[in-house]
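In this view, the complex is presented without one of its protein chains, the others remaining in place.
Labels A, B and C are assigned to the chains in the order they are written; within every chain, residues are numbered from 1.
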Amino acid sequence: MSILVDERTKVLVAGITGRQGAFHTQQMLEFGTRVVCGVAPGRGGREVSGVPVFETAEDAVDKRGATAAVLFVPATAVRDSACEAIDAGLSPVVIIAEHVPVHDAMDVMAFAAARGAVVIGPNTYGICTPGGKAKLGIPPGRIFHPGPVGVVARSGTLSYEIVASLTEDGLGQSTVVGMGGDPVVGLGFVEALKRFAKDEETRAVVLVGEIGGTAEEEAAEFIKGMDRPVVAYLAGATAPPGRRMGHAGAIVERGRGSFQSKRHALEAAGVAVAEMPWDVAPLVRAALLRGSGGA
Amino acid sequence: MSILVDERTKVLVAGITGRQGAFHTQQMLEFGTRVVCGVAPGRGGREVSGVPVFETAEDAVDKRGATAAVLFVPATAVRDSACEAIDAGLSPVVIIAEHVPVHDAMDVMAFAAARGAVVIGPNTYGICTPGGKAKLGIPPGRIFHPGPVGVVARSGTLSYEIVASLTEDGLGQSTVVGMGGDPVVGLGFVEALKRFAKDEETRAVVLVGEIGGTAEEEAAEFIKGMDRPVVAYLAGATAPPGRRMGHAGAIVERGRGSFQSKRHALEAAGVAVAEMPWDVAPLVRAALLRGSGGA
Amino acid sequence: MAKEVLRRAGVPVPDGRLCRTPDEAAAAAAELGPIAVKAQVLVGGRGRAGGIRIAETPEEARGAAAAILGMDLKGHRVETVYCEQRLEIDRELYLAITIDHSARRPLLIASADGGVAIEEVPEKAIIRRMIDLPWGLQPFMARQVALRLGLPAEAHAAFSDIAGRLYAVFRERDATLVECNPLVICDSGRGAPGRLMAADARLNVDDDALGLGRQPDLPHTETATDLEKRVRALGLAFVELDGDIAVMANGAGITMATLDALQSFGGRPMNFLDAGGGASAGPTAEALDILLSTSPKAVLINIFGGITRCDEVAQAIIDVKQRRAFSMPLLVRLVGTNEQRGTEMLRAEGIAAFTSMREAARAAAEASRR
Partner (left out) sequence: MAKEVLRRAGVPVPDGRLCRTPDEAAAAAAELGPIAVKAQVLVGGRGRAGGIRIAETPEEARGAAAAILGMDLKGHRVETVYCEQRLEIDRELYLAITIDHSARRPLLIASADGGVAIEEVPEKAIIRRMIDLPWGLQPFMARQVALRLGLPAEAHAAFSDIAGRLYAVFRERDATLVECNPLVICDSGRGAPGRLMAADARLNVDDDALGLGRQPDLPHTETATDLEKRVRALGLAFVELDGDIAVMANGAGITMATLDALQSFGGRPMNFLDAGGGASAGPTAEALDILLSTSPKAVLINIFGGITRCDEVAQAIIDVKQRRAFSMPLLVRLVGTNEQRGTEMLRAEGIAAFTSMREAARAAAEASRR
């Protein structure tokens, strides 16, 4: 099992003829992903790594039966491309681009909500169900290994760091999903946790958060009712207030979204909060042991 | 039983302080309708026929718990007033005004669809469940009588004519609903028929249609699967093609929406189509007799 | 008019000049190349009536303008001509945005078979794309249509742009129809990839929006007889028919039903007149006044009053009868508040009064045959 994507997911790649799109299509195929079609307006009829390219998502879905999409289009094209994928009935729709204007992101999320589609991102590395099942996005395939740990994260490379340490420690993953680092993103912690909570294979969840916003506090509320153990790591413990730390969301302002607020909320919900990234794997192992002992 | 409105329906009247609004509030109350509040921006705090007036629908619903709305606002105010009622959670929302711009009507219907609200009208006399249960709109209360016949109609006075003849003939009504004469209206024949088909009290349905549009043809499709008898009257048998007959919808153009097309579609669905308005009541009586004989 | 609205909305339309003299037309041709010289009058069918001529050269343009200017077209003298650039048309498409009444939404309609009326295009050659509100026409939808039209990839962006602008006009102008027919691909021969242009256009605007004054710069366009205009000026719906019984009822549906009933008894209505659901005394009297002026063989009034007071309506009818002293049979069906008093008043004045629509219609049909 897994959440959102698996070996049955048939992937449409938007912007497949671009440099990034073409490169990662090859990477996703090598991972084992069923990339069935690409879209690139003005470039229909070509092939990229053997994947046929269409002018529109509608046409691609008609002819190749895609079920999900990953977008390698530039920030300016995200609004239209994401709405096109949603309108074509695809879900999840993974938006890789960074620097997407926040009003465009809000429009996309409203359109997705109206159509019942799941959007991941923007500004995300994507989503991966290890074991050669499905990778929609750009994370390095070698760091993943199938197993019982669900991972949901706001930041990219930090996810890789923690996933790699889980894998090194023999703790494989059910699905790893990057929410994206922007202030307005589609799938959030709570939506991901809800899905992990229903997934039979997932026996523990790692939440990788950071300062800024209130997503971790909202996650803590949900976790209170979860029966699976959750381990968290939060970046930005030492960040000075009022300075933006890269991500649009990573800023502590007016007392909201501070490290302490998040840590307290999560701990109050029974979450083991790791001090450092390398502390995550041991905490997960301990949680799994307790879980199997108790069950 | 009945559809959409009954003795539990708590009615908000928008535009209650206007001439029409005030007059019909009194009429609706005399009918037995539970008119619980009115809305009139700039006139909050007054009373009309003992009904308290509020500045906004939100405030009125908060304080008086209305469940449905009838709008006596002018055409220019319909878009905002209807969206306000829908946003306040009211349903059905009955729009009496005629001459509502069709783009405004489309906006209202889209907003209602997004919120799951039922809109009746615009350009309708409204909806009435006889027996002093609920009248939202302007039809003369004296013509109604409670009973087993559901009535749904496009045109107003023609409805009155037919309802009065049913009542004279001893055939009471479960609910009588006017769709409205505009090309874009909310509740249509099919939505009304679906509700009548599930209503225990309704044992036969009268459909009052007219030339123009394709609403009657769509109704015929639905009626094929209905187990209750339907009697129809269609106005405009002798109307010349290409001339608009009052209602924006009442025009036969390009062969669409002709009398013959509608009559054939309805008859093919097993509907008894009355030649003249005064033929409706005898046909209903015959259908009810067959129905009770067969059941 | 439609083309001018589209041009202002950024839709490419053929270039042109308004000219009042043959010399100006020649100058326009010198500037624009081959042109069509079109009489500027607000009547249809000007092409067939000789109001449009083609001119390849300035000299031909001068001649064409000289022939058209001063011409009488269906009673209108031609004061100006519009000299419009002729396009080298490679393909003619159809593109329109209208309203799907049953879906309650805007609908884009397109076809690769442009240049003819869309009714004549076979169903399978018509592309339909429903547009969700309030989202509107998104660029990807226009690309889908461009693809289904079989446009070359390099024309997709231009098509998208035009479709987006048409949709904006549709919404901002309260339109019930915005139509480019033909939308042409032209000038492909000149080495360029070809331009898209609205060679002809139509814009129908919602009467209710116009009535509320929302499009003050757009004209009301209606084809109505003088009599129809007079009655409509009272705010009543009116259509002239070719029979001999003047008819008035209150409500569009019941008015149609009254016409149907009359004909079922062998009567021939001479008009449709919907006095409105309210049926108050004032407009009823005014409308009756006008109906009487058309010299019908009989007059049938069918009022099913909701809140109307029948005695007031009866009095209004009586007032008209006394003022105009007419002789043709007047048959009135009157139901509503105080209906008994109303019918009594009418009968006292020798007016045939009924409470049954059936009897009133039958009597009117018979009266017209006398």
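Keep this in mind: contacts are C-beta pairs under 8 Å (C-beta built on N, C-alpha and C of every residue); 3 or more make two chains touch, one makes a residue touch a chain.
Small disclaimer: the values here were computed from a predicted structure and weren't measured.
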Study note, to complete from the structure: Check: shown chains touched by the absent chain are A, B, C
Study note, to complete from the structure: Contacting the left-out chain: of A:239, A:272 or A:288, that is A:239
Study note, to complete from the structure: Which of A:134, A:197 or A:215 touches the missing chain? It is A:215
Review point. For the full complex, which residue in A:37, A:86, A:153 or A:177 touches the chain that was left out?
Key: A:153
Review point. Which chain A residues would touch the chain omitted from the figure, given the whole complex?
Key: 23, 27, 75-76, 99-103, 105-107, 109-110, 125, 138-140, 153-161, 164, 181, 183-186, 188, 208, 210-211, 213-215, 218, 233, 235-240, 243-250, 254, 275-278
Study note, to complete from the structure: Missing-chain contacts on chain B, rising order, are 41-44, 55-59, 80-81, 83-84, 87, 111
Exercise for review: Could I get the residues of chain C that touch the absent chain, sorted low to high?
Suggested key: 134-135
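Basically, only the chains that are shown with their structure count from here on.
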Practice item. If you connect every pair of chains that touch, what shape comes out? Choose line, ring, star, complete or other. Key: line
Exercise for review: Taking the mean of all protein CA atoms as the centre, name the chain whose own CA mean is closest to it.
Suggested key: B
Revision key, fill the gap. Rounded to the nearest Å, the gap separating the Cα centres of chain B and chain C is 28
Study note, to complete from the structure: Between chain A and chain C, the Cα-mean centres are separated in Å by 55
Review point. Which positions in chain C touch two or more other chains at once?
Key: none
Study note, to complete from the structure: By the touch definition above, chain A meets two or more other chains at residues none
